[in-house]
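Only a single protein chain was left out; the remaining protein chains are all shown in position.
Going by the order they are written in, the chains are A, B and C; count residues from 1 in each one.
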Amino acid sequence: MEKEEKPALRLIALLHGPDQPGLVARTASWIYERGGNILHADQHRDDEAGVFLQRIEWVPADGIEADAPAFRRFAEGLGMTLKLASTESRPRIALMASRTGHCFTDLLARWHMGELPCEIACALSNHRDLSSISGYYGVPFHHVPVQREKKAAAEAEQLAILRRNDVDLVVMARYMQVLSAEFLEGCGCPVINIHHSFLPAFAGARPYHQAHARGVKLIGATAHYATAVLDDGPIIQQDVSAVNHRHSVRDLVRKGRDLEKSVLAQAVRWHLDHRVLVYGRKTVVFD
Amino acid sequence: MEKEEKPALRLIALLHGPDQPGLVARTASWIYERGGNILHADQHRDDEAGVFLQRIEWVPADGIEADAPAFRRFAEGLGMTLKLASTESRPRIALMASRTGHCFTDLLARWHMGELPCEIACALSNHRDLSSISGYYGVPFHHVPVQREKKAAAEAEQLAILRRNDVDLVVMARYMQVLSAEFLEGCGCPVINIHHSFLPAFAGARPYHQAHARGVKLIGATAHYATAVLDDGPIIQQDVSAVNHRHSVRDLVRKGRDLEKSVLAQAVRWHLDHRVLVYGRKTVVFD
Amino acid sequence: MEKEEKPALRLIALLHGPDQPGLVARTASWIYERGGNILHADQHRDDEAGVFLQRIEWVPADGIEADAPAFRRFAEGLGMTLKLASTESRPRIALMASRTGHCFTDLLARWHMGELPCEIACALSNHRDLSSISGYYGVPFHHVPVQREKKAAAEAEQLAILRRNDVDLVVMARYMQVLSAEFLEGCGCPVINIHHSFLPAFAGARPYHQAHARGVKLIGATAHYATAVLDDGPIIQQDVSAVNHRHSVRDLVRKGRDLEKSVLAQAVRWHLDHRVLVYGRKTVVFD
Partner (left out) sequence: MEKEEKPALRLIALLHGPDQPGLVARTASWIYERGGNILHADQHRDDEAGVFLQRIEWVPADGIEADAPAFRRFAEGLGMTLKLASTESRPRIALMASRTGHCFTDLLARWHMGELPCEIACALSNHRDLSSISGYYGVPFHHVPVQREKKAAAEAEQLAILRRNDVDLVVMARYMQVLSAEFLEGCGCPVINIHHSFLPAFAGARPYHQAHARGVKLIGATAHYATAVLDDGPIIQQDVSAVNHRHSVRDLVRKGRDLEKSVLAQAVRWHLDHRVLVYGRKTVVFD
């Protein structure tokens, strides 16, 4: 097994705002002059939008408590929108799933292996199927049934659980209910979702059956931040698998599951590493 | 350089029709009993449609002239739709392109290297840009300008050229005009087209700009048989490339060109090797 | 969730032997004449070796008990080497692992979801780390410590466990001990192994560190049947991931784990579906 040294505490800033000359120099100099050690700095200019975007990761000389508020004021002075995180605090995440457990189990196993720098604070489901595996990994499981006519009540109960658990991120690991705009607004943190995707796109029910009937040669999966418009949020990661006529609908579904697992895990890891900067309807992933 | 032996003349049958017991045995036995040597036999059952599909390639003992008509009668007796080809005759193909030459030049270079078992009988374009490279490879180039209000006349001229050249396949190597249903009907042979494709799909103009604005992580290309409904024909091949925020629209366009070249060349080669069986709105590629 | 019909019992034959005219016709006719319904038939000729290879899957009219021995005699008469399986019996497999659980846990979770048509009869490990997850999935776990100077005794104990469990396949899911030729001989069934693979290859210890130091742009994983020569057995499946300078050794190891999981699971599934035909030093995968 790979040994790892305990790394020093770091601050990670995700900045974006109107481009102006000298931004790279000014952020780097600010950190350098306070004795900080920049480990990574990656920037990007969206030429069309005139937006400057940066991810910068450093070891502050005087500790996180001193640098964090000072850097916030500095970024504000530059007119930048800032997300600032430290490696001191591990984000708390909630998993939501329905009955199918491939993404849910995969995330728990990766977390258990140390691949995901977070606490999995709780699991929520509208079914009981995944209660046992959740328990195996020591994650409290909340069963919140969702009935069509009582959806608002169920969402209120879900929101209460999320708030009690002080959650920083919700991961929909194949949660098969559409979340309302009110829920997304109310949960007060980002929500990552995973869905299948095809070329061409297939609207309506049973997309794998449609894709099979159409003889597509690729199937895909897309992870994105959930927004009130279904499957239209900023894309974090996408991948595809080749398929052919030898694959039945069942094979397509199974291959789709493998894609969903790896694409969702990658998106969650990037989010937890503070690599995903959202602006407008899109993301920049500083990978 | 790889040496190749001259292979024996072969017959290649693409069969499909209602499934019934014994089809594999009956086609194989028919060939075996006449002394034929089966080189490849691949079959598939579309369980949902109840359709049997087969590609079978053999060296006939008594020559092509004897076996071909007899096999046609045999397949008819089985209630099968048959496409029968021999390696004796090389299909004659026409390339259609506009100004951008990446697919056009790539197909000519591959043909020149012996990768495509066909004659490129002629090239047609609504511009003159590709006349020179066409001439370099010895392919007669026909310039047929297409004006919006005289499109029917232009298509009539194109059809006349295709007929004079006795063409078996039309390849649209980035021909930027929509072909009318009349043209597709009139040309009397399959037409392979290539187009970009994205997840999600982008309707309207400048799709690469839309994809860039949306922050997609994949771009794709799809080769299909052209039908009267734009970009809706049976899919032959699809592929994608990963992209990220470091790629400008120009990079996306360039990466898209690479995809278009390889996907179109693969689709054309499979067609020329008689590996693509079209039924309903889909293909089976016996690769 | 996808619904599945209970399929009819099938026989699956993997045949190979010296090529001769009429083999496709003769096997298909044999089945047809006895009322069997061929679901899939795929064949291949290794032109250089003069070998005919076939996978054929059918629903026998008179049941498995009648057709199986008769088909064995028939294949023997053709001079073919035959592996014959029925979907009636589920292969019994043993998982061997050390401390790292990614492949082990992944296979258990896939099995639990119904992706692998087998019984996981037992798990063996030279450590105790994976005892708990094995237990969660209801698989008996055997801890067999392996000390360098007592390896033969440990292997004898492992072989006894495999025999007691009547195992049809051993899957080395990151078992970090080299198996002796005696063990491979003694276990009397195929052994599938997974290992990392790089371009160029790196001999010796800490291959991920070497790959990182060399600046490779791809890392890979290869699943193969174990033979007495280390990592030299017939290859079943290979895959790669792109890496770049932003990836640390830890990232490479993590990406390697993802490859190992998916490549090993694919190899095991193909094996269990009787799709892998081994001959000489290679495989044909009838996928």
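Rule of thumb we're sticking to: a contact is a pair of C-beta atoms (placed from the backbone, for glycine too) under 8 Å apart; a residue touches a chain by one contact, two chains touch by 3 or more.
Here the structure is a predicted model, which is why all the values come from computation and not from measurement.
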| item | value |
| --- | --- |
| Per the touch definition above, residue among A:L39, A:A152 or A:L230 touching the missing chain | A:L39 |
| Option from B:G101, B:G220 or B:P234 whose C-beta touches the chain left out | B:G101 |
| Listed residues C:A61, C:A152 or C:A213, member touching the removed chain | C:A213 |
| Residues from chain A at the interface with the omitted partner, ascending | 21-22, 24-26, 28-29, 31-33, 37-43, 45 |
| Interface with the unshown chain - residue positions in chain B | 1-2, 4, 99-102, 105-106, 109, 113, 115, 133, 136, 208, 246, 249-250, 253-254, 258, 262, 287 |
| Residue numbers in chain C that touch the chain omitted from display | 44, 46-48, 53, 197-201, 212-218, 220, 222, 231-232, 234-240, 244-246, 248, 281-285, 287 |
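The rule is short, and it goes like this: only the chains that are shown with their structure count from here on.
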| item | value |
| --- | --- |
| Two chains sharing the most contacts, counting C-beta pairs only | A-B |
| Computed distance of Cα centres, chain C from chain B, in Å | 37 |
| Chain centre separation in whole Å, for chain B relative to chain A (CA means) | 41 |
| Multi-partner residues of chain A (each touching 2 or more other chains) | 246, 287 |
